[in-house]
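Handing you this structure, nothing more for now.
For this depiction, one protein chain was excluded, whereas all remaining protein chains were kept in their positions.
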């Protein structure tokens, strides 16, 4: 079974159409990915910084909205690895409210030297856990 | 020449890596598209609401980050129509700082009955101006 | 004991100084107050809207920052009624990380006719629970 993280949209995040404004989905997906990395053994406050295990920058995002999510809805976001390259990898995020899809995203990260914008090969410790997550997800 | 809109990233929008946090690009692109629709003859406060000329919902976004943009940089966003369908259309947005690309987006909108989430054919008044914008851009 | 609500600052909410940008505290306090109203028996999605039990608008906020809160800190926000008037009331929110104060707020709301900006006396159902919350807090 894939990892999931639940978010309840704040009043501040809902627009005049009564739905979550589109930009907040990238923030929700960032929060969900933080918790997902944590589930792989990377504590957020020690990981993404100078001296940490690794650091990443987002280089591409694809988002598809499938249906509405509103104030205080229970938004369940499933996260799983989508593609693992040499210096970059992508994750897929699927957000659902009750039994309908609301937003799906593919976020591509490039591995960088912590504290810089210089790309480098995905560190082994991260690669191993990403690959394990693919396997774990497939068998779930 | 394509339409452009300039934004200066706020201190609040820049993260610990010293760059604009990714989600804000969707907000910047929304602001740029609002000004672009205005340039086509659709005043923002009269257009996207019940009783207005038309209303749209974002159904898809693709974003590619090419380089950094930081606090108070002069971010110039060029907007042009990318694709015009029956019920939906897409626009392309290219953000530059000085002479380097920072973010490119393709945003797809579906036309809806104002005040609802029900899709409908792009109204003629909008279609005509989108098509004129394609032509104007090509000749610019 | 006062009601508390816990928030973990998102990466997007932390600025270049490494601390939560000041404006987000009003959003955190809004989320905490939503959960606090819920604890008083007012479900968020049924309460603050046309046809709901009551609606409020924020008319005043005082915020004092006492210390830093950073990315993914466990921020515990205590909420209690601070003052109950005829048409308006105030709540006090105190945010702590571990054993140090980070932000204190006093938010004043005015009761409005749901779906409008017209002020009116605090409805009895709300007044009773606000007063019970004062008593419960005092005895806690």
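Note that the chains are named A, B and C in the order they appear, and that numbering of residues resets to 1 at the start of each chain.
The rule is short, and it goes like this: a residue touches a chain if its C-beta (ideal position, glycine included) is under 8 Å from a C-beta of that chain, and two chains touch if they have at least 3 such contacts.
Given the structure is predicted, the values throughout are model-derived calculations rather than measurements.
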Residue among A:7, A:23 or A:110 that touches the chain left out of view: A:23
Options C:63, C:84, C:97 or C:134, residue touching the unrepresented chain: C:63
Residues belonging to chain C that touch the chain removed from view: 16-17, 21-27, 30, 49, 57-65, 68, 117
Residue numbers in chain B that touch the chain omitted from display: 10-12, 27, 30-31, 34, 44-45, 48, 70-72
Interface residues of chain A (partner: the chain not displayed): 11-12, 14-16, 18, 21, 23, 71
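We take it that only the chains that are shown with their structure count from here on.
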Closest chain to global C-alpha mean, per-chain Cα centroids: A
Mean-CA-position distance for chain B and chain A (Å): 24
Cα-centroid distance, chain B relative to chain C, in whole angstrom: 35
Computed distance of Cα centres, chain C from chain A, in Å: 29
Per-residue overlap in chain C, given as positions that touch at least 2 other chains: 11-12, 71
